[in-house]
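One structure is given below, encoded as structure tokens.
Removed: one protein chain of the complex. Kept in place: all other protein chains.
Let's look at chain A:
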């Protein structure tokens, strides 16, 4: 039996840059933002590709997002996913329960079309909405078990083994497929795309579909930015030449004496 994982990714703002909100406060203004896929999801993609390779299957990537989100699908196609599904919609209008329902619909439709996914991988949490729950809600939609917040995944003999750092040390789960697993970065090194990989990704067909049901939303009233805090930092210098000023500071604070 081959193993054909589905991995879910989200186009998110690069939160290391400055964040500007839309006028209605319902989302981040994309005109001023860089976009990316979160580190958790990059690792989920890598794990999906590894699981597919070990299981003689193929990895499918999916996203729910606007037309530009195809960029994140192609990034996953460039590193080894072989099929892609794009639910074209404004992700900011979709709450976590809405997204889980749309992913479940893709899983069911693919199974009906003869390409079942025994394993669905997601990131532990989205870098923008930070809801920490889509994977778990998806599992309940499908009636499957879910393992949350692990960093390694492997499949053998119809069972998935997943492990990661837990509250009581490094924890391992083992359970029969099908299953949902959400990933934290750190367990694998995502591969870089090769030039042939990029070429292939550019040409790959992406299955486009519309959302199945109208979203109920995220119970969001509005987004707000925290008030800017005036900076009072004293710059002691640049590079190694700042060392004497730094050690002067240590002396003033009385942290140098032994």
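Quick notes on this structure:
Methods note: a contact is a pair of C-beta atoms (placed from the backbone, for glycine too) under 8 Å apart; a residue touches a chain by one contact, two chains touch by 3 or more; residues count from 1.
Operating definition for what follows: contacts and distances are computed from a predicted model.
When the unshown chain is looked up in UniProt, the name that turns up among "Electron transfer flavoprotein subunit alpha/FixB family protein", "Quinol oxidase subunit 1", "Transport permease protein" or "Response regulator" is "Electron transfer flavoprotein subunit alpha/FixB family protein". From the options A:1, A:53 or A:247, the residue with contact to the unseen chain in the full assembly is A:247.
In the complete complex, the residue from A:116, A:145, A:197 or A:212 that touches the missing chain is A:145. Annotation for chain A: contacts to the undisplayed chain at residues 13, 15-16, 19, 21, 28, 95-97, 100, 125, 127-133, 136-137, 139-140, 145-149, 151, 165-176, 179, 184-186, 218-226, 229, 231-247, 249-250, 253-256, 258.
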